[in-house]
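The structure under discussion appears below in the form of structure tokens.
Removed: one protein chain of the complex. Kept in place: all other protein chains.
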Amino acid sequence: MLKTFKIGGVHPPENKLSKDKKIEVLPLPKTVFIPVAQHIGAPATPVVKKGDEVKVGQVIAQSSSFVSTNIHSSVSGKVTKVDFSADSSGYPKQGIFITVEGDEWVEGIDRSEDLVKEISVDGPEIVKKIQEAGIVGLGGATFPTHVKLVPPKGMKAEVLLINGVECEPYLTSDHRLMLEKADEIMVGIQLLMKAMGVDKAVIGIENNKPDAIKLLNEKCADYNGVSVQALKVQYPQGGEKQLINAVTGKEVPSGALPIAVGAVVSNVGTAFAVYEAIQKNKPLFERVVTVTGKGVEKPSNFMVRVGTATSELIEAAGGLPENTGKIISGGPMMGRAIASLDVPVTKGTSGLLLMQEEESKREEIQACIRCSRCTSVCPMGLEPYLLMTLGEKQIFERAENERIMDCIECGSCSYTCPSSRPLLDYIRFGKGKVGAMIRSRKK
Amino acid sequence: MSITVVYTIVTLAVIGAAAAVILYFVAQKFKVIEDPRIDDVDEALPGANCGGCGFAGCRAFAEACVKASELGDLNCPVGGNETMSNVASILGLEAVKKDPRVAYIRCNGTCDHRPKTSSFDGATTCAIASSVYSGESGCQFGCLGYGDCFDACDFDAIVMHPETGIPEIIDDKCVACGACVDACPKDLIELRKKMPKNRKVVVSCRNQDKGGVARKACSVACIGCSKCFKECPFDAITMENNLAYIDSDKCKLCRKCVAVCPTGAIIEENFPPRKVKPEEKKETEPVN
């Protein structure tokens, strides 16, 4: 029985061009730039300096608070400088530049491909190791995983939801990972379940990946408490709240965390990273990145070291097409357009989408015809047309009452608007202002 | 005359009288006693409700003035000293003179000076563009040119230059209310002391990058070379984060800094054309 979330949603063309492309290991780059803030929370503090020799997997920036995480070197070589450079926002962020020399790994990392099924550590140790390995949510939100695994006082996790939805068009990195690393993901799920102390986990996968659903369903027989839930293709099903609603039918209350309904959501990529961190002793310094787009010669899925420049990935996928108009880090619905090819791959980079010139310009803005499509597709049950007007006119108190802070910025409203109005642009702006207003009130 | 007419008149009269009595008592009951001076002060204010004084509007400012024991912290930038002395005389307080100020946009990054490195295609407001990314040029500090300041100005004192796309302040219309200062997400606009004949010597740049980076992004960027800082005879220039700043309260408009600036980031405006080398200082009249 296919399930999906109850309110709103859209179904953009899927364009999963690279879904049959095996994950390839990208050749080592010559230099990397590893930002120290690759996660939500406090940036890590660099612990290396210019001239230091580093090995693959060595901690180069230390987590600075509970909601923060370690950064590990993804290559071996010499630190050339610790400086600022533009990230995907264009604003300079602190990071570590390393010139690659050889590929020497820190001792203790198991580089074999053998599956380690036996779990020999207990719950708290798993959480500690996850924290040390610098694991964050790999779906794109990059929230430190160890924080999620420890529920706030008075709350109890009941179920672990594994997000294999990949509802963004074009992206296939999770899909490929599920197909090629199914056993590893299953062990990772077991580890996460143990860390949280739950005995039930559900993997949510959209119906456009029947091969992954079939494979993981078969694997479920070998692993206790894990099941697969096939889902109807509907964007934004990969949103935490939507996935919980689709699988369990529960609604996370406004302003609350998923744990309020007893659920914790993790990405399949995160589960794989957890497996590697605990069974293989390998911290998080590489991930699968989809490089795709209609003009791309070889749409591919690459295993990429963190810090590799965007240009290297594009080169490996057949070079930059002549008529590229826009490059997006992430998927077309929620990804960020980047202005430079020097932007590095970070832990949260799930894909690179190269859009052709004719696809990349927005259409002309027309008057709102009050067709209410935005209202009907909003997965949070908001009224985007109203929130946009309130943002534009800067009426922030009313916007707060209309629950602007519930917006998950999925972009379904802007996607669907027949008048091509920049609904989300203004809602995001309003959210920023209302958020600042709420914070100043708390002080 | 029909009896209907009489009835009508009588009924209306009774209703009218009853309403008058009710209204009288209601008015008594809900009477608000307000200091009559608030009205007087409100009258003396320009009535622009621009919020430049920091209050919600002219009325709120008038109430604050009446409550205040001295006018030192209260200033109506639109009305200026004249208005404030009127207010002071109404309240029997001493007027505190303030230097008139004028807004200045500290960016000269036109398309010629600052080549575009990407193009933005989203809602055209500076606030949204700056939250998406650093901007269309290599300079993350410069003007975005979508005119949030222009929209914020209630006094038509800002025009968007048709060629450069950078806003310009019309000094004679600017009342220094500060609305544009708050509107600019890049914090480019500053309220500077109004000099005689609207003369200005300003570092028209906010770029805090290192010299090379700044220069690469924009040919008229301040590269933080400190030449002007060393040259200034009045200690009006300070250096911070690779960026020079001229304090308009200390500047005597000698223009020595303009002469030494290697990139032309320091701008002089409304001076007569230079005849000889600007060696003689204090060529301007003393500033009050």
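Per-chain residue numbering starts at 1, and chain names A and B are given in the order in which the chains are listed.
One rule holds in what follows: contacts are C-beta pairs under 8 Å (C-beta built on N, C-alpha and C of every residue); 3 or more make two chains touch, one makes a residue touch a chain.
Here is the rule we go by: contacts and distances are computed from a predicted model.
Enquirer: Tell me the UniProt name of the left-out chain, picking from "Iron ABC transporter permease", "Penicillin-binding protein", "Carbon monoxide dehydrogenase" or "Ion-translocating oxidoreductase complex subunit D".
Expert: "Ion-translocating oxidoreductase complex subunit D"
Enquirer: Check each of A:N208, A:N281 or A:T375 against the chain that is not shown and name the one that touches it.
Expert: Going through A:N208, A:N281 or A:T375 one by one, A:T375 is the residue touching the chain not shown.
Enquirer: Among A:E132, A:E180 or A:E383, which residue is in contact with the omitted chain in the full complex?
Expert: A:E383
Enquirer: Spell out, residue by residue, where the missing chain touches chain A.
Expert: These residues of chain A touch the chain that is not shown: 7, 10, 12-13, 90, 169, 241, 245, 251-256, 320, 322, 324-328, 330, 332-340, 353, 355, 357, 359-363, 366-373, 375-376, 378-383, 385-386, 403, 406, 409, 411-412, 414-420, 422, 424-425, 428.
Enquirer: Given the full complex, what residues of chain B touch the hidden partner chain?
Expert: Looking at chain B, the ones touching the missing chain are residues 116-123, 128, 132-133, 136.
Heads up, the rule we're going with is that only the chains that are shown with their structure count from here on.
Enquirer: Just give me the whole-number Å value for how far the CA centre of chain A lies from that of chain B.
Expert: It comes to 43 Å between the two C-alpha centres.
Enquirer: Spell out the residues on chain B that touch chain A in their complex, using ranges where they run on.
Expert: Where chain B meets chain A, its residues are 117-118, 121-123, 125, 127-128, 131-135, 140.
Enquirer: Name, in rising order, each residue of chain A that touches chain B in their complex.
Expert: 86, 88-92, 336-337, 339-340, 360-362, 422, 425-426, 428-429, 432
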